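One protein chain is absent from this view; the other protein chains keep their places.
Let's turn to chain A:
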Amino acid sequence: MKRMFSVIILLMVMMLAACGVPNPSKETSKQSGTKSDSQAETKEITIAANGGKIEKLIRDELAPKFKEKYGITINFVAGSSNEILTKVQLQKNNPQIDIAMYDSPVAVRAEEEGLTEAIAKENIKGFENIDERYLIDEHSVPVLGYSVAVGYNTDIFKEKGWKAISSWNDLISSDYKGMTAFPDVSSNSGFTMFLSLAKANGGGLDNMQPGMDKGKELAAYSDTFYKNSTQIQPAMQQGAAVTVQASYTIAGLSDAGVPVQMVIPKEGAPLQAIVATVVKNTKNKKAAEDFIDFMVTGDSQKRIAEIAFYPVVKDVKLPEKYDSIIGFKENDPVYKPDFAGIAKIQPEWTEKWTKEVTPELGKKVKK
């Protein structure tokens, strides 16, 4: 018995030790030394990105075309930006993912944690074509553009005779009580809404308090904040009149039969992108760069525009059916956000909002 026990304990200790935080081992550096050999025989690469539309596009359309051209198979791992970042961080010493696609603020975070490789511009042939408003820096390449703005149900607005929304502050109105579908602060669109409310009331990244104060009023007229866009769709289909979402989600609402229109409030809406990063220490850097290049070719971007993302290259346009709903005009106040600044303050203010604003939910909605 005793011996059995000591064996078990020994095993446990060994496993614990294995779970610890190993320093980058020598093997890793060896591998990067022999990069050219391993790259020559790259047969497949793994991409992590959002599920849903993006997954479908990459897995069903772009991956087969890429394989035809380069002979490399694409594996796809779906997850939210945060989930992907967690995965990449966990596999730091032995990356299983070659390309990680994040929302821009999360990409900045990944870079700060040292989880991205620099991408050489000359390896991305389509680079000059990319609209620079989407660019962050040399650690990522934007692939799917979007904005986060206000969407409203045109039928309900017409029926009730409500005036059009033109400011972020217009979201706070007793008219909309119980008919809102605003996102939770834990999502990218939720935090963007928070920041926009702060900006619209004299604040900004260095002063988020005005956003908190306005947020409390907003919460009082709302039943809930929605944690993800999957939940927003049924809400908008069944009577919610106004939402704040990524442009592609608003277009998705239109595809689902909701009479919806996106507005860019006068204080502005951020232009963001889902950006591709090459995961630090991947053995397949060349193949990863090839795929990223493949994603910014005109053909791929055309397909990306057809699933309602803004093309990130200058010469591709949004299809007409989406342009009328989520398209923005030359003089619309879209801006390029300070992603590094956002990444710095996001955790602290997300928690503050959760603790102080969320409890105000529904206080002014008749139960």
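Definition applied: a contact is a pair of C-beta atoms (placed from the backbone, for glycine too) under 8 Å apart; a residue touches a chain by one contact, two chains touch by 3 or more; residues count from 1.
Criterion: contacts and distances are computed from a predicted model.
You can't see one chain of this complex, but its UniProt record names it "ABC transporter permease", from the set "Response regulator", "Molybdopterin synthase catalytic subunit", "ABC transporter permease" or "RagB/SusD family nutrient uptake outer membrane protein". Although one chain is not drawn, the whole complex shows that of A:G71, A:G239, A:G298 or A:P333 it is A:G239 that touches it.
In the full complex, chain A contacts the hidden chain through residues 1, 4, 8, 11-12, 15-16, 19, 21, 23, 80, 82-83, 85-86, 89, 109, 113, 178, 184, 186, 223-227, 231, 234-235, 238-240, 347, 350-351, 354-355, 358, 361-362, 366-367.
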